[in-house]
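All protein chains of the complex are present and in place, except for one that has been dropped.
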Amino acid sequence: MKIDVKTFVAWFKDRLALTPILKYMTKKEVPQHEHSFWYYTGSSILLFLFIQIITGIMLAFYYRPTLEGANASIARIMTELPLGWLVRSIHSWSATFMIAIVMVHMLAIMFTKSYRKPREVTWMTGMMLLVVSMVFGFTGYLLPWDDLSLSATKVGTNIPMAIPVVGKWVTQFLRGGDDVTGDTLTRFFLFHVCILPLVIFAILIVHILLVQKEGMSVPLKDEIAKKKVPALPFWPNFVLREVIIWLVLLGTVLTVSLAFAPSLGPSADLMAPAPEGVKPEWYFLFLFQTLKIFPANMGPVTGEFVAVVLIMIGIMAVFFLPFLDNKPETKKGKLVTYLCILGVIYAIVFSIWSLQ
Amino acid sequence: MRINNSYFTRRKFLNSILGGWLGAVVVSFISPIVKFVWPPYKEPDEVKLALADYSSMPPGEVKNFPWGAKPGLLKKAADGTFIAWVGVCTHLDCNVSWVPEKKQFYCACHVGWYDENGTNIIGPPPKPLRRLEASVEGEDLFVRKPGAGAKA
Partner (left out) sequence: MRGIRIWCFLALASLVVPALAAARQASTPDAPGPQAKAEVKADAAAKPPAVAQEAKTAAKPAAKKGEEKRAELIVPAYSDIRQRSAVIVFYVWLWFSIAVLIYFLRQWVKEADRVYKAKYYEPEESPRKGNPMAAGVGE
């Protein structure tokens, strides 16, 4: 019996039930139409998630999640460890890229209306993934424990206070008490490296399995016309194209990380006044600005309460979009599209506004 | 002799170029990761101590000093010079202590004993304690690895 790769693979195939998976990979087909470019966004997210896991683990080898040690350990990573500053830079930039591509992915699905039946649950798990990604970013932002991140976290964990009934409890859960302390840091670290990864993997598995089960969606007009869209095999044709996109994205993130590596401020002083220019990461800017424009008091309630309620209504509307847009081919569908465009413009305009 | 058709096809050639280049790129990514993850801490080559802390030792006394992350043992010999060892047992790396009554070094992990020169006498330690060179230079006491950076 000749020992070669095929025999080796066959040994595994005999014992693990890999054959159905491999057969599925060869049989799976990806439709080719004018919007099929957006199919690449999904796997690009996985690329950045993978980069985050690797760089995150590398950073976690040396990071100390305590009030005294956090800033100093990152300073050590940046100065003493070989290419530590680059690892941190890649982790920071890849977070930005990942959330950007998640948003692009969401918008692509939104405007092609791929959330329509039977893909409603896929959309909802996708929205949950978006929220989890943003919470990842939020928890990670505190970990360097410098002035900016401390202030941003104080503001961010204060927001749930405006929610009626449960608000105070949520804030106390997030902060580990009434105020942001060393306990908050340790807690956020645990969220960031243990709880959120488990959550994201759980939701991701459901999301990906659903995508495989439902198959790739085709544009609405093709579905209505019951047109048979030409398709490419997933393996190897589509995967090879995906690899090209991954290479370009990898090169981009490396270039940007090298060129614009983040700096590290001195360790945060809990008693110091808030520094100038406190703002959250870019993906929270539009929410931040929305909160800022409401006046302090609006009748019997605070402006912040009204803002939080409106934001929650907005989030719910997007979450249940497949049910709101249940007749996508009609005029109602067009109305929803225009509302979505309006939403995107609102997010962009408010984000830019908050930077002024 | 020119062969018209070859089993080593152009496809195979291009595939191997691609595979080779891809492999090179992957290795160039792996090696910084490995360097990062492998502990960067090394033992120091020399340690500078303040002579004042140790000059008042009577001959025969042993004191600890920091040798990187390990404890070092400093003993004042009868003639006033200093002898230094790395205070780590050569068996399984436990820290050893000086027992003045017996004038021996004792490792509590597996009951190993070293005599006053650091030679292993009783128990599992296979080698004597690692010697370091101690020299007084002005106000400072320098402890160095023996030889020019050569590990004992």
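Here the chain labels run A and B in written order, and each chain numbers its own residues starting at 1.
Note that in this section contacts are C-beta pairs under 8 Å (C-beta built on N, C-alpha and C of every residue); 3 or more make two chains touch, one makes a residue touch a chain.
All of these numbers come straight from a predicted model, not from anything done at the bench.
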Neighbouring displayed chains - absent chain, whole complex: A, B
Contact residue for the chain not shown (choose from A:55, A:267 or A:290): A:267
Among A:5, A:225, A:271 or A:296, residue touching the chain not depicted: A:5
Which residue of A:55, A:71 or A:153 touches the chain not shown here: A:71
Hidden partner interface residues of subunit B, rising order: 7, 9, 11, 14-15, 17-18, 21-22, 24-25, 28-29, 31-32, 35
Contact footprint on subunit A, counting only the chain that is left out: 4-6, 23, 26-27, 36-37, 71-72, 75, 78-86, 89, 93, 96, 147-148, 232-233, 235-237, 240-241, 243-244, 247-248, 250-252, 254-256, 258-267, 275-277, 279, 282, 355
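Throughout what follows, only the chains that are shown with their structure count from here on.
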Whole-Å separation of chain centres (CA-atom averages), subunit A against subunit B: 45
In the complex with subunit B, residue positions of subunit A that touch it: 54, 58, 61, 80-84, 86-87
Touching residues (chain side subunit B, partner subunit A) in the complex: 32-33, 35-37, 40
